[in-house]
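Shown here: the complex without one of its protein chains, the others still in place.
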Amino acid sequence: MADPRFFRRSGPFRLQELAEHAGARLLDPAAGEMLIHDVAPLDRAGPEDLTFFDNPAYLGQYRETGAAACVTAEKHAGKAPPGTALLISPAPYGAYARIAQLFYPPPPVMPGRHPSAVVHETALIGEGAWIGPCAVIEAGVRIGAGSSIGAGTVIGENAEVGADCRIAPNCTLSHCIIGDRVTLHPGVRIGQDGFGFHPDPRGHVKVPQLGRVRIGDGCEIGANTTIDRGAGPDTVVGAGTWIDNLVQIGHNAETGQGCILVAQCGLSGSTKLGNFVAIAAQSGVAGHLTVGDGARLAARSGSMHSIPAGETWGGTPAMPLKRYFRMLKTLEKLGEQKVEKG
Amino acid sequence: MADPRFFRRSGPFRLQELAEHAGARLLDPAAGEMLIHDVAPLDRAGPEDLTFFDNPAYLGQYRETGAAACVTAEKHAGKAPPGTALLISPAPYGAYARIAQLFYPPPPVMPGRHPSAVVHETALIGEGAWIGPCAVIEAGVRIGAGSSIGAGTVIGENAEVGADCRIAPNCTLSHCIIGDRVTLHPGVRIGQDGFGFHPDPRGHVKVPQLGRVRIGDGCEIGANTTIDRGAGPDTVVGAGTWIDNLVQIGHNAETGQGCILVAQCGLSGSTKLGNFVAIAAQSGVAGHLTVGDGARLAARSGSMHSIPAGETWGGTPAMPLKRYFRMLKTLEKLGEQKVEKG
Partner (left out) sequence: MADPRFFRRSGPFRLQELAEHAGARLLDPAAGEMLIHDVAPLDRAGPEDLTFFDNPAYLGQYRETGAAACVTAEKHAGKAPPGTALLISPAPYGAYARIAQLFYPPPPVMPGRHPSAVVHETALIGEGAWIGPCAVIEAGVRIGAGSSIGAGTVIGENAEVGADCRIAPNCTLSHCIIGDRVTLHPGVRIGQDGFGFHPDPRGHVKVPQLGRVRIGDGCEIGANTTIDRGAGPDTVVGAGTWIDNLVQIGHNAETGQGCILVAQCGLSGSTKLGNFVAIAAQSGVAGHLTVGDGARLAARSGSMHSIPAGETWGGTPAMPLKRYFRMLKTLEKLGEQKVEKG
């Protein structure tokens, strides 16, 4: 059970409700009235808990779980212990996630503003929104209904934040238009100048950065991530894109919908990702390139070329992953030969 | 045209004024009285706009631009459309940057201090400076004339900030001396302890970090970048050096003048860069090394050796770039051989 100082649990829920909420099928309808009180991992779940099983590595724990109920795939139904009611789903982890959300919904936004917040009289704050202590909302800012602005967050002139957003404490936003249901974790920086200048030994000459940042609906952006505004065009994060911590997005870069950018990766200026692209941790894509729909870049890779849709690349400089693995194997053998000779 | 909610445009300006401001030559002096209202890229510029052309990749757009005027190099003059007045410059992008600055100057600093700012009575705030909401200025701090301190920024005891600086919101400064005309983007951390200690299984023993950070005139430092103070000597960023987002500068490191450090790169402790050194994105230089004047390190490279002046290195461990590319080519062939055999 989650630490009650930090997490408020809802429920209990009837198993039938949970199945419906998750889009899963209850294998034995007779179990539908059973009350479930919590979610828990396979090895810690008890007679009031729901768990899930998907990764065969945990088969041993699955066979012996004490859970009241378990979400799993059709093919694994036969291996469950007899006392555990099964919810069948083609995507057990996703179904479990939806059920866990029901037990642990995000805390509600408390409407109002803390007296220490500095809100300009021309700012428009939507109904039910919360402005935290020492937050600073400048002139002309618009905050949508139900959004929460964390303590110490600073939102610059005329920036827009949509409805039902969760902006954590100590973020800085300017020159940006943020969609609905966007989550920003602490320390996110959005809208500052891009790194655009004419290099000159007598003093680099700044090129005014005249674009904005646009963040689509349903995005999530990790702690201390930085997204510079465009130089003329906008920098764009497509709807439903999730970005991890300490990621850098250069000016004019664009991501499509549903992309995944893992911690400490970076997109150079003017690079464009298609939809559902995944860039793994500590990787980078050079500037002015395109990465096609559904393409993936492995962790710690650096791409100097555009990546076609659907392909998975790796290495620095990055190449198709199979070729990269082949090269690594060749390298490894060469290294070993050296030993035999030496 | 830039979004007027975020950018205030000046002008119009006579083309002759713009040429003089940019140090460019007006090809047809008769066009000098023409009024220019805005800057725009080649493909979007209209009959009141100025644009620029430098990169041959955009020759097609240049030939068909609808711009009233265009900054370009002498050699490209013949390919411009007849209706476009030309400004000739040996460095068209730099000339364009200067003109764009004229149309979109940085917003002026509004003198004063927000009532929610916490300014110690012994702090000396220069004439015309601005201290933003919830900013904290500790005892003995000096802020130069015309500088702007963003909301929520904290400046520790006795730190100095020069004149005409732009310190963004949510920065943290201590143990530092910042020059004139320095720009810090949001979330910059300057002057905290370096990572100096005697490793000991019974508890690492901290070595007091007794130096400072000195930032030269005209520097620009990107969002969430961290610069530790020196251990005894100072950490130094030379005048006119530009640093991108999420960069790490270790204790006692030094950069010369006009260096360029691109996003997510790092300088280890006590490493010294000469003047006009460029370190590309996601690269690193190990500790106690030197990088000579004008040297360059390619993106995603890691140097374990000092780099001579004027050379360009790449790879991890880094080597002269030509050698690195040759090695990559050899590797590539080896990988392909493998396929033929298999």
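Letters A and B mark the chains in the order given here, with residues in each chain numbered from 1 onward.
What we mean here is this: a residue touches a chain if its C-beta (ideal position, glycine included) is under 8 Å from a C-beta of that chain, and two chains touch if they have at least 3 such contacts.
From a predicted model like this one, the values you see are computed outputs, not experimental measurements.
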{"item": "Sole contact to the chain not displayed, among A:I88, A:C134 or A:I249", "value": "A:C134"}
{"item": "Residue among B:Q248, B:N275, B:T290 or B:T312 touching the omitted chain", "value": "B:Q248"}
{"item": "Sole residue of A:A123, A:I155 or A:A168 that reaches the chain not shown, by the stated touch rule", "value": "A:A168"}
{"item": "Residue among A:T84, A:Q209, A:T235 or A:Q264 that touches the chain left out of view", "value": "A:Q264"}
{"item": "Absent-chain contact - pick from B:R212, B:K272 or B:R296", "value": "B:R212"}
{"item": "Positions on chain B contacted by the hidden chain, ascending", "value": "116, 118, 134, 136, 140, 152, 154, 156-158, 170-172, 174-175, 187, 189, 192-193, 195, 197-201, 203-208, 210-212, 224, 226, 228, 232, 246, 248, 250, 264, 266, 268, 282, 284, 286, 302, 316-317, 323, 326-327, 329-331, 334"}
{"item": "Absent-chain interface as seen on chain A, which is shown", "value": "2-3, 5-7, 40-41, 91, 93-94, 96-98, 100-101, 103-104, 114, 116, 132-134, 150-152, 168-170, 183, 185-187, 218, 220, 222-224, 240, 242, 244-246, 258, 260, 262-264, 276, 281-282, 299-300, 316, 328, 331-332, 334-335, 337-339"}
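One rule holds for everything that comes next: only the chains that are shown with their structure count from here on.
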{"item": "Rotation angle (°) superposing Cα atoms of chain A on chain B, nearest 5", "value": "120"}
{"item": "Distance between the centres, which are taken as Cα means, of chain B and chain A, whole angstrom", "value": "29"}
